Structure formats: C-alpha cells, structure tokens
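What follows is a structure written as structure tokens; I'll ask about it next.
Left out: one protein chain. Kept in place: all the others.
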Amino acid sequence: VGEIKRFLRDDGIIKVSRSLKQIAGQAKKAGERLSKELGREATILEISEEIGVDREDVIMALESSYHPEYLYSVIHQ
Amino acid sequence: MENTNEMMIEFDSRSCNEGFARVAVAAFCTQMNPTLEEVADLKTAISEAITNAIIHGYENEIHKIRIECKIVGHDLYVTVIDHGKGIPDVKKAMEPLFTTKPEMERSGMGFAFMEAFMDEIAVVSQPGVGTEVHMKKRVGCGSSPFA
Partner (left out) sequence: MENTNEMMIEFDSRSCNEGFARVAVAAFCTQMNPTLEEVADLKTAISEAITNAIIHGYENEIHKIRIECKIVGHDLYVTVIDHGKGIPDVKKAMEPLFTTKPEMERSGMGFAFMEAFMDEIAVVSQPGVGTEVHMKKRVGCGSSPFA
C-alpha cells in the first residue's frame, strides 16, 4: 500500500496536500493581488489557477476562515 | 439543456453539518466562476436557512435537511428543505426582526440576510409538514462586460 501511494505521489497524480491554512492564506493574497491587477474582483477560478490548487480545495480552505472552530483539527496539524 | 447541472445533498440536522453543507454548495457553484464575495454571500444565506431548519424546524431534534441545487446558465437555484414544524404565517416570519426565539443571536434577521445576499427568495411552508426556502442568485457575471 505504501508503495502504491508513494508511486502515485511521485507521479504527481496525488498532489501532496498543502494544509488548508496555507491554501487559505495564499488564496487571500492572490485574490487581493489579482483584483488590483484586473480592476475587478478576482474569481475563484482565477485564484485557483494562480496558486495551483483545485478550485474546490480553495473553497474548502476558505471555509476555515468562515467559521473558526470548523476544520480546526485539520488546520492545526 | 446543455448548460444545466444539478446536485442534491441530504444530511442530519446537526449543527456540525452546517460547514459541510456550505462547502458542498460553494464547491458545486465554483463551475460558475464566482468571485470570493459571491461565494461568501451564498454561504451566509445557506447558513441562515440551515440554522433555521435545525433550530426552528426541528427544534434541535435530529432529522434530515435537504438542499437542492441547480445551475442554469448564470443562475444558481438553491432550495433548503426540512420536514419540521413549519411556519404558520410566512409573511410575518420574513419581516425583519420578527422572531419566535428572541433569546438567539441576530434575532429575527435570518430571512432579511437571505433576501440581502441572494437575488430572489420564496418561502413555502405548512405547519406540521415542513418548510422550503427557494433562493436564486446570479453568479459569475462579474468578468463579463455586459454583467
């Protein structure tokens, strides 16, 4: 099992997860930067492309800032 | 229709599921290319509807809450359904500051927030049968010059 997982990760099929807290921080910064550049609000897709994270994972990461106690366990590891 | 997409979630009316439900709806609508603000608006409206189902509809008993979502072009339709107590007078319930639980935080502003953060809202309810909150929001038009 360990072998299969390692193979997949080395292959880039599974991206080694950044923590949600990291993703949330990067998403917010990218959002501010892009919005300035574009002169309008950046979209989730633009942000996800900018930081190289699936758009759904951006959503999940941002949830952590919506509701502090939610997801605390994952964030704090 | 080509640009239609549907999903539905159903979950126990526990407040620990509120985050899951919010993320599910938000993740579903990312294909509409929303802004952060649109996602935040949507989450707030959905949270209010879910909280109402948990607290008022089921009065904290554990039953099922169902959320139906449909994307049609740039329109997102979200319906939050419970089979709880129901609302005897919907018009009155939707008035800002009206509440039957005055001890709660932000008392009586749930429907007002849903109206503020979504483009349309319609509530269908029957005492003893349950409540459906239908909401609609245009999403992902910000990047279009004709938005």
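The letters A and B name the chains in turn, as written, and every chain counts its residues from 1.
Throughout what follows, a contact is a pair of C-beta atoms (placed from the backbone, for glycine too) under 8 Å apart; a residue touches a chain by one contact, two chains touch by 3 or more.
Note that the structure is a prediction, hence the values are computed from the model and not measured.
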Full-complex contact with the absent chain, from B:12, B:59 or B:120: B:12
Residue numbers in chain B that touch the chain omitted from display: 5-12, 14, 16-17, 19-20, 23-24, 27-28, 30-31
Contact footprint on chain A, counting only the chain that is left out: 1, 4-5, 8, 13-14, 16-17, 19, 54-57, 59-60, 63, 70-71, 73-74, 77
